[in-house]
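Here the complex is missing a single protein chain, while all its other protein chains stay put.
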Amino acid sequence: MSKKHECIAMLLAGGQGSRLGILTKNIAKPAVPYGGKYRIIDFPLSNCVNSGIYTVGVLTQYQPLELNDYIGNGQPWDLDRMNGGVHILSPYQQIKGTEWYKGTANAIYQNINFIDRYNPEYVLILSGDHIYKMDYSKMIAFHKEKNADCTIAMLEVPWEEAPRFGLMLLNDDNSISEFEEKPKNPRSNYASMGVYTFTWKKLREYLIDDEANTHSSNDFGNDVIPAMHSAGEKMFAYPFDGYWKDVGTIDSLWEANLDLLNPKVDLDLSDESWKIYSRNPVTSPHYISDTADVQNSMIAEGTEISGCVDFSVLFSNVTVEEGAVVRDSIVMPGTVIKSGAVVQYAIVAENAVIEENAVVGQRPEDMINLDEWGVAVVGASVTIGKGANIAPKAMIDVDVKGVE
Amino acid sequence: MSKKHECIAMLLAGGQGSRLGILTKNIAKPAVPYGGKYRIIDFPLSNCVNSGIYTVGVLTQYQPLELNDYIGNGQPWDLDRMNGGVHILSPYQQIKGTEWYKGTANAIYQNINFIDRYNPEYVLILSGDHIYKMDYSKMIAFHKEKNADCTIAMLEVPWEEAPRFGLMLLNDDNSISEFEEKPKNPRSNYASMGVYTFTWKKLREYLIDDEANTHSSNDFGNDVIPAMHSAGEKMFAYPFDGYWKDVGTIDSLWEANLDLLNPKVDLDLSDESWKIYSRNPVTSPHYISDTADVQNSMIAEGTEISGCVDFSVLFSNVTVEEGAVVRDSIVMPGTVIKSGAVVQYAIVAENAVIEENAVVGQRPEDMINLDEWGVAVVGASVTIGKGANIAPKAMIDVDVKGVE
Amino acid sequence: MRSNNVLGIVFSYDYDYVLPELTNLRTMGSVPFGGRYRLIDFALSNFVNCGISKVGVITKSNYQSLMDHIGTGKPWDLSRKREGMYLLPPFSNASAAGMYAHRIQALYGRLGFLNRSNEEYVVFCDCNVVCNIDFRELLSAHDKSGADITIAYRKGMAPKIDDTLVFDLNAENRILKAALKVNSQDAVNYSLNIYVMRKSLLERLLTEAVGMNNTDFERDIIQKNTSLLKIYGYRVDGFARTIDSLMSYFNINMELLKRENRAALFDPERPVYTKVRDDMPAIHGLGSKVKNSLIADGCIINGEVENSILFRGVRIAKNAKVKNSIVMQGSFVSESASIESVIMDKSVVITPNKMLCGTNNYPVYVGKSIVI
Partner (left out) sequence: MRSNNVLGIVFSYDYDYVLPELTNLRTMGSVPFGGRYRLIDFALSNFVNCGISKVGVITKSNYQSLMDHIGTGKPWDLSRKREGMYLLPPFSNASAAGMYAHRIQALYGRLGFLNRSNEEYVVFCDCNVVCNIDFRELLSAHDKSGADITIAYRKGMAPKIDDTLVFDLNAENRILKAALKVNSQDAVNYSLNIYVMRKSLLERLLTEAVGMNNTDFERDIIQKNTSLLKIYGYRVDGFARTIDSLMSYFNINMELLKRENRAALFDPERPVYTKVRDDMPAIHGLGSKVKNSLIADGCIINGEVENSILFRGVRIAKNAKVKNSIVMQGSFVSESASIESVIMDKSVVITPNKMLCGTNNYPVYVGKSIVI
């Protein structure tokens, strides 16, 4: 309730997420379901409240309806505040005309008024497509201690993966000496996580300069950060060593879900001291019948299982009928898998129906040509007809007829 | 909490309100202050909750920041609901591209998904620039009783004003036989108030047809209503006989404020059974000093008066110093009127400063040429310098220097 | 009758005495049920699902856990600026001089709350009845019959609670005679203690009863007035069970293992709302074996579970066995331990290799936070 906000967070939720294909046909990427009951955006939002940050702007311009609806008044994350709380910020018409967000930096630029209203010392810039648990308050303390203008959260990645990331070369005091954007021959394996803490006064200046620069792509990584660096601002890397995963592709989304079943993976969602909040479905506990066999799986409330489920993540209100098999798969809320159907190495989106004896996906060991293998995806509300066969790597967003 | 919503309201708050000039430079028209502590949108929102309608979509694309901020989570209107509540609906980017709202009907068309989510029987269409208290539940009961497809709230206006309105010719049972849009020689004085009840199934069809019609301007009054009429749908007029005022111009906004001081005007804001809710400022009671003289005025909390105030509406946290005079004027929150200054027949927006001995506006009786007379307007955060003179009808949105 | 014209009142503590084990540290309304609920959830959800937006919760003692559960009423959307949820504890106003023993006294002590409410009708009920009833229909039946009072009833074996009323009704469902239940093996029409009437009538009846020194609502108000007032019954055919003992508590929980009972009690058209705990989904480990069981979020199961109900956050270790049991929130069954026909309260720990065993008709109860 205190009027001054030391730090507010701006969450870039704008991307169309086209690499997630039909999963983001009708919803923004941050609203994609994850982990049995969550959506991707639950992670940054929960990190914020757990870190004591109670004012969050969510920047979005693409398919915000479901995201809007999901976030609602922010109550599930304890972000329904009289002062602060969570706000969805879409582009709007100004007296001089309109602009869609041109880039990440422009999105923040267009919301300078919003930020100024809270008069924060620091602004945290987050993205809406990463799964991780992080105490931002420690990063902010680091930023303060270093008296930095910009602090970038950094992760040590395996050298072979380094070329996929924006990398940083560091001095002994963790100040950043050089940036490398996805280099072929990396000289560092310190990757940027896309989590930035800025001293707002500084960032504000650079955003205005960046907007005035007609050659700029108005992006943090390409424009604002390099500009600050070349102007000699104090930039530091804050080391983070927990679980962190970009879920921007079908494969990484599939993996990140199944990571939850791997006891060796450092992502514990049952930790009482760092809860991940979400809008909970209103359903009864899940039911496992006498005919079911459930192994090494995560099952959400409201689901009823009479078939076989192995190494899979089932969201709420899923039905797996007797004789159906689900393995190595992700099944999103409300989907029905009928008797005799097999779902394997697949992601099935919400409210789909897999009719009797249909087969979705393929095990890699059953493939002749392993290059053709990949996770199969069935879109929301799609029906896969009786006995139909959905090939690996397929993306199905219209009903598939049954095979007699 | 009941999942079905018999009726939801859609509030068209989109207009730029250019006839309100500098008052809407930075804010959408529905967010314009009115009546000492309210904003225009408080009236339709309060009417909704008082009528038992708890789901309201607010359609806006112009300067929504302050409106968003004002509405927040809807708590002041008891619209912070788990299911339903108030939602700001801006246009958004769809997979096939983007569209701003082309017209009132298109704005609703773009939000068909939003409405469908609540699966209502009826949809109430409201506009965000009228001051009135109305029990919509009675209108909906009338709509049901008549088994109507569309019901239009109607007001009997003086014949001489009728040419300014959209008019309706009625049969004995209040069904509408003909429409006349601002005719020179009116054949009716039954004016449309811009408040519509539609049976949603019907409206949904017409909106889709209207969108498909490339010749349409996608407006309710010009396109959808005439289309329904010519197709022979059941359309009725619902008579309303309370206070109703369009506050779309400076003069009407000024008048509507001063109407609150006229005991003959049927607009009682102290009625406990039909409260007008608003986001209340957090301030102490107002203070009237020993040197003040306050007559026939409305004064909001937080204001401190040491000068002369007559026939005026003063919002919260206004300061009127000793020796200052405010008469026949509207002074919005946070404005300071310094010693010796005179504000008359004027609207002074938020956080303005009227320096010592400045004069804003003119009394009509002091005019040589009455044609040049009109309400003077001082914009938000503008300073009128010492001894400066602001002519009637002026609209001042930059600081005015003092006169030595 | 518009349902926002109806005031809901729930007695959070009535019949605490039939479940002494579970109400030792709490009141009936906060007794856990069905894997993730507390008993008051059913009453509150019935209210809000029919559009009632003002609810008074009458408490007496032991209501801290109830307050923790209902909080500000947000899960039921009863955290309102106007209306919403009102907790009505004893001693909260100057005139309530003592603790009320009876329903009449309890309601009379809330006359101020009743008077100040604008609603025209009132519905009140207890927490020991587990049901999902469409109150819209109940209210419209009350409206249509022109009754002064309508009481929901069920046909079947009456619960073993002494002051349960059983009714003789005519073809129009008017109650001709209301008798106190006698033990019998026959199906009777027994009261579910869900009452509908005009608020003004309730106010008058209470004032008269207190003036006459009457104390018993069922006997002194209902039984006595069957001819003076038009008292109608409303027959409930859906899922409605009255908890009258630990055994019936156990059995009613176990009934939820049948699909048709779940479908009736958890009708998606009238959802049962409860406090959100933000647990992760349950995990079934490699080698676990679960049959015919209800499992709430937050459970981690590595052992065997059969014919049981596991509340949120229960952990069953490797080789542990849980059979025919109710295991409440946060309890833990260690490696190679085994329980059968047990009701385990919250945060119980069964240490490794221990075995605890009740019988089908005599489940063993283990109190909160006990380590065995």
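Residue numbering begins at 1 within each chain, and the chains themselves are lettered A, B and C in the order written.
Basically, a residue touches a chain if its C-beta (ideal position, glycine included) is under 8 Å from a C-beta of that chain, and two chains touch if they have at least 3 such contacts.
Bear in mind the structure is a predicted one, so any value in this text is a computation, not a measurement.
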Visible chains that the absent chain touches, using the contact criterion stated earlier: A, B, C
Residue, one of B:N47, B:Q61 or B:Q75, that touches the chain absent here: B:Q75
Which residue of C:N62, C:S145, C:N261 or C:N319 touches the chain not shown here: C:N62
Chain not shown, touching residues in chain A: 1-3, 49, 52, 75-78, 80-83, 277
Chain not shown, touching residues in chain C: 24-25, 59-64, 67, 71-74, 79, 81, 84, 86-87, 89-94, 99, 112, 276
Residue numbers in chain B that touch the chain omitted from display: 35-37, 75-76, 261, 269-270, 275-278, 280, 282-290, 292, 294-301, 304, 309, 313-315
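One rule holds for everything that comes next: only the chains that are shown with their structure count from here on.
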Innermost chain, taking as reference the mean of every protein Cα atom displayed: A
Mean-CA-position distance for chain B and chain A (Å): 41
Sequence positions of chain C contacting 2 or more other chains: 74, 271, 273
Sequence positions of chain B contacting 2 or more other chains: 75, 80-82
